[in-house]
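Worksheet: one structure, shown below.
For this view, one protein chain was removed and the others were kept in their places.
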Amino acid sequence: MDYIPLDFPFLAAALLVGISFYIIIFKKNLTKLIMGVAMLASGVNLFLVALGYRAGANAPIYTDVPEGPMVMSIPQALTLTSIVINVAVLALMLTMVIHIYRHTGTLDSEKSRKMKG
Amino acid sequence: MLSKIVRTAANQLIVFIAVFGLYVIAHGHITPGGGFQGGAIIVSGVVMLLVAFSSHEIKKGLRERVLSVVESSGALVFIILAFAGIGTVFFYNLLLGTPLFGGIPATGPGPGNIWTGGIIPLMNFAVGLKVIAGLSAVVLALALFSSGEEVEE
Amino acid sequence: MRQIAGLISLLVLVVFIVSGVLLIHPFGHPDASAMDDYIIENAQQETGSNNVVAAVLFDYRGLDTLGEATILFTAVTGVLLLLRSLKRKGESS
Partner (left out) sequence: MADLMTHGAILIIAIPLLAAFLTPLVGMASQKARNILVVVSLLFVVVLVFALARDISINGIHVYTLGATAPEVTTPGNFIVPVRIILEVDGMSMLMAMLWSIVSLAAAIFSFSHIANETGQNRFYTLLLLMVTGGFGMMFTGDLFNLFVFLEIASISGAALIAYRTKFADTQEGGFKYIVVSAIASLMVLFAIGLLYAQYNLLNIGALAEVIQYTTVDKIALALLLIAFTIKAGMVPLHLWFPDAYSVAPASITGMLVITSHACMYAAFRVCFSLYGNMLDAPVVGWILIVFGLLSMFVGVTMAIFQKDVMRFMSYHAISQLGYMWVGVGVGLAVLGNAELLATYGRDAMSGGIFHILNHAMYKPLLFFTGGALFHMTGTRDLSKMGGLAHKMKWTAILYIIGTLSISGIPPLNGFSSKILIYESVYQFNAILTITGIVVSILTLASFTKAFHSAFMGAELPEYGKVTEVPKSMIIGMAILAAGIVFITLFPSLVVDRAIQPAADALINQGAYIDAITGAIP
């Protein structure tokens, strides 16, 4: 497809970000909170990688590529960096949630809270 | 621990996964891929082994302490490669023009040559090593911890 | 009270993000691309790599990749630190 109407990828990224903000703000379960952060990361990554797209262009790799314009390469590199960063963040978050569950026996953020104020 | 069929199949498949992952790492500078992607492919193989066998079994062959050392070494190789260029500037691509990965491809589309890219292929290897060791250690530690086993310091 | 504050902040953020996304260039037709064009044209000569993304990752933006590798190292160290056994060596529980 040469032309995707209505900025669809950008809107999809905005939708993902919006849903994940909803999850982060309103959900009480810590696992859901982590999913929210993961979705937020996916939304931002989708937005970043979509920025570099040029209609009808090739991937920016010269090996056996047909002649023609290439899509922008920096957003792809940034997205790659950001994906790895988010993997790291998620691993650490999950570790802490395992510990919280071991200590308190619940994943509900209201019940597992030790500190108030 | 899953059934014998799964375990045998996993034992065979890991070889192909490892070879494919190494291919992606080694050709990072000429085809899509690189250290992170190839490393992640190999770690997916490790995860498959973890599912097929139990974490207890894996621990016998793959110790976190060893993984930790390998990861540190990968990181060290990466930063030393970056330091190597400090005669000019940090991160300077000093291998360009030397026989070791020093080739420069013809501008424009071409078939691609493995002996190009200067420090890029070497950095891909360092990062690949790091990703394999690091992510395996994380997955293994989480699996061991959630099955109630000791994770060594 | 908390619900209302949450709703307001959610609405503000969503408005920011949707309007930001709609106001930038239409998908597939970037406005400015000077830096990217330079890299696509010169990556092969300057770095010797056919893969322009790899050239950006390890040469033009090498410090980012070093940072990225460091973050992975940090997270692995952090996970192993948190999952460590609390018993000291040679000490029985």
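Letters are used for the chains, namely A, B and C, taken in the order the chains are written, and counting of residues starts over at 1 for each.
Here, a contact is a pair of C-beta atoms (placed from the backbone, for glycine too) under 8 Å apart; a residue touches a chain by one contact, two chains touch by 3 or more.
Computed from a predicted model, the values in this text were never measured in an experiment.
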In the complete assembly, which of B:36, B:53 or B:91 touches the absent chain?
B:91
Where subunit B meets the left-out chain, the residues are 65, 68-69, 72-73, 75-76, 79, 82-83, 85-86, 88-93, 153
Touching the unshown chain, subunit C contributes residues 16-17, 19-20, 23-25, 30-36, 38-39, 42, 46, 59-64, 66-68, 70-71, 73-75, 77-82, 84-88
Interface with the unshown chain - residue positions in subunit A
17, 24, 30, 33, 37, 40-41, 44, 47-48, 51, 72, 74-75, 78, 81-82, 85-86, 88-89, 92-93, 96-97, 99-100, 103-104, 112-115, 117
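Here is the rule we use: only the chains that are shown with their structure count from here on.
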Approximate Å spacing (C-alpha centroids) for the pair subunit A, subunit B:
23
Gap in Å, rounded to a whole number, between the CA centres of subunit C and subunit B
20
Tell me, which residues of subunit C touch at least two other chains?
44, 50-51, 53, 55, 57, 65, 68, 72, 75-76, 79, 83
Listing for subunit A: what residues touch at least two other chains?
61-63, 80, 84, 87, 91, 95
Where on subunit C does subunit B make contact in their complex?
44-45, 47-51, 53-55, 57-59, 62-63, 65-66, 68-70, 72-73, 75-76, 79-80, 83-85, 89
Quick one: in the complex, what on subunit A touches subunit C?
3-4, 7-11, 13-14, 17-18, 21-22, 25-26, 47, 50-56, 60-63, 70, 72-74, 76-78, 80-81, 84-85, 87-89, 91-92, 95-96, 99
Along subunit A, where are the residues that touch subunit B in the complex?
59, 61-67, 80, 84, 87, 91, 94-95, 98
